[in-house]
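Have a look at this one.
Left out: one protein chain. Kept in place: all the others.
Labels run A and B following the written order; every chain starts at residue 1.
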Amino acid sequence: MPVPEHHEFFIDPNRCIGCQACVQACAECDTHKGHPMIHLEYIERSESTQTVPVICMHCDSPTCAEVCPADAIKKTPDGVVQSARKPRCIACNNCVYACPFGVPKMQTDFDLMMKCNMCYDRTSVGKKPMCATVCPSEALFFGTREEVEARRTRSRPVNEFKFGRQTITTKVNMMVPKASTHEHVDVTSQMQGEGRRLRLNVLSDSLYEPGSA
Amino acid sequence: MRKEIVKATTAGVLATLLLGALVLIGSRRLQNFDAALVAYTFATVFAVFGVVYRYAMWIQRPPTAVYFRRGWQVFLNPKWLGRNTIELSKRLVSGFALNAFIWRRGKARWGAHWLIMWGCLIAAAITFPLVFGWIHFEAPLNEFDKYTIFVFGFPTITLPVDSFLAFMIFHGLIWSSFLVIAGVMLAFRRRMRDHGAAALQQFGEDILPLLLLFAISITGLAIWASYKFMGGYAFTFLSVTHAATVIFTLLWLPFGKFFHIFQRPAQLGVAFYKDVGESMPPAKCARCGEGYAPQMQVDDLIEVQRRLGYTYEMESESGADHYQRICPRCRRSMLALAQGSLWYQAREHESVV
Partner (left out) sequence: MANQPQTELKIIEHYGPRLSNMAGPALDPGVEPDKLVKTHCCFCGQQCGIQLKVKDDRVIGFEPWEDFPFNKGMLCPKGVKRYLQGGHPDRLLNALGRDPQAPGGFAPAPYEDSIKRTAEAIDRIQREHGADAFAVLTGASLTTEKAYLMGKFARVCLRTANIDYNGRLCMVSAAAGNKKAFGIDRAANPWSDIPKAEVVWVSGANIAECAPITTSYIWQARENGAKIIMVDPRITPAARTCDLFLPVKPGRDIALFNGVLNRMIARDWLDHEFIERWTVGFDKVAEHVSQWSIERTAEVTGIAPKAIEKAAELWGTARTSFLMHARGIEHHSHGVQNVLGAINMVLASGRIGREGCGYATITGQGNGQGGREHGQKCDQLPGARDIDNPEHREYIAGVWDVRPEEIPGKGVDAYEIIRKIHKGEIKGLLSICFNPMVSLPDNNFVREALEKLDFYVAIDFFLNETARHADVVLPGSLHEEDEGVVAQIEGRVIKINKAVDCPGDATQDWRIIQDIAAALGRTHGMTFAGPREMFEELRIASKGGVADYSGMTWEKIERQYGVFWPCPSEDEHGNPVDHKGTLRLFEPGSWNPIARGAGPFYFPDGKARFNIAPYTPPMEEVDEEYPIILTTGRVVSQFLSGTQTRRIGPLVRQYPEPRIEMHPRLAERLGIKEGDWATAESRRGSCTLRAQVVETIRPDTVFIPYHWAGRKSANQLTVSAQDPISKIPEYKVCAVNVRKADRPPDDAASDAALHNLDQIATQPDGSTSAVFQRS
């Protein structure tokens, strides 16, 4: 069965608290039991507690599938990019290195690429993916557009990402501020990491040093 | 017509002609050719065209072409050829004969695949030469209790009809059916109980191949049972059914799951590509400076992406000429930072301190 069209994935890394409930729950999904497919990344722990959960964005034109020499990565008609087909995957790592979001994982043990498939065993029967069900911060949210519009009054979803000159559109949405005028998220703008300023320098700014008052 | 199609069609036609020639030669101008099997022969000829055509199309896809070329390059490079040959035999045994990588994916999955694979290999090794007339059996003059096996018209061994070896050889298809049936049962068991498999499997891709293998094996066994134990009961019906399943499978070979049989050896090329890549200094991420991938593969991927029409090229002042030069971890980080910076910009207007 396909994933119902009105169920969509909305992610908001800004909400992430790094608890790794998603990682632990991901390993419980029947299509990849014991192997968490989600990435939980500490951006730079020495500077900040900022973390990001990365799931497959399910690109409209998936680079991973295009660069696969074995033709092993397939998108189902509902737009979900599936894990490599087991008989075909030759474990070459092309998808791992080429995915613009850094999603696929090589299971070196058994020569197979596996990736987030939106918990297909759950979403194809109308349930939510494991990560989005348990996520305590709702950084990972799975639901209808109406639900998101009602709950996220300050944000709006976008599904366009820029990498250098390449624009990629995805099935999964990312929440950006309503106040922002950008129609896409420019990933390569962060080579120097302007977004790190999000740690707000709060500690040094609001620490009291005698004589500074 | 596109260039690739021309190439692939040519390859397919050449392969078909080659097979035809071999059939003629091998059967001594059809002298040893069993006319009853002509339908099988034609199905095989079509299958060969289809498989070769598709294979040729496949290796012309940019990523496959690069790998195909590179794979042979690194394999045949005199510097590594010796080591590669040793590795090749090791990998043939562990990967192909034993399916070690499938064992690590799951024992039940391995059991199913290993039984089916060996069943099919044995059956193919017997059936195709028989059908093409490459092998036939003759009793030596005045020795009716013996058989001589002729290959390509040349006599090879002669063995007593009631010997154990003869029994094993003449029942080869029976044994292979048992292997395939057991494997198919295991595979079906897994597909019926595994919730993950249930969600992902598709009839054409995953169920039909098992059904076909099962049908071929069971009708083949039934033919044997019919002439052996049941005095030829329903023999014609069974022969026709068996032929139909086999012919359908042969014609379907280039399209469905069975095509992986021909793709899979590419795994060997990849392994050598990886060996060589790992023996050289890795590409360093343009953002964090950590090594993350073989340099050769990164360069090849840039070429592949260019040929596929992607434009991951970057402005050089950003620190990299191509997005491919950034490691997966930094890609994930940058995604969050990019979204964070939008929030940062938006919040500057409402900053509280």
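One rule holds for everything that comes next: a contact is a pair of C-beta atoms (placed from the backbone, for glycine too) under 8 Å apart; a residue touches a chain by one contact, two chains touch by 3 or more.
Just so it is clear, the model here is predicted, and its values are computed rather than measured.
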Note = The listed residue (A:7, A:105 or A:171) that touches the chain absent from the view is A:105
Inquiry  = Please identify which residue in A:36, A:62, A:87 or A:100 touches the non-displayed chain.
reply    = A:36
Inquiry  = Tell me which stretches of chain A touch the chain missing from the display.
reply    = 14-21, 23-25, 27-28, 30-31, 33-34, 36, 38-42, 45-51, 105-106, 108, 128, 130, 133-138, 151-155, 198-200, 202-203, 205-208, 210, 212-213
Request  = Spell out, residue by residue, where the missing chain touches chain B.
outcome  = 190, 193-197, 328-329, 332, 343, 352-353
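The rule is simple: only the chains that are shown with their structure count from here on.
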Key: chain A-chain B separation of Cα centroids, rounded to whole Å   = 33
Remark   = So, in the complex, the side of chain B touching chain A is made of residues 58, 61, 63-64, 66-68, 101-102, 104-105, 194-196, 198-200, 205, 257, 260, 263-264, 266-267, 270, 273-274, 286-287, 292-293, 297-298, 301, 304-305, 308, 310-315, 318-320, 322-324, 327-347, 349, 353
Request  = Going by the contact rule at the top, pick out the chain A residues touching chain B in the complex.
outcome  = 12-14, 16, 29-33, 39, 41, 43-44, 50-52, 54, 63, 66-71, 82, 85-88, 90-94, 96-103, 109-112, 117, 120-122, 124-125, 161, 163-166, 174-180, 182, 185-198, 205-206
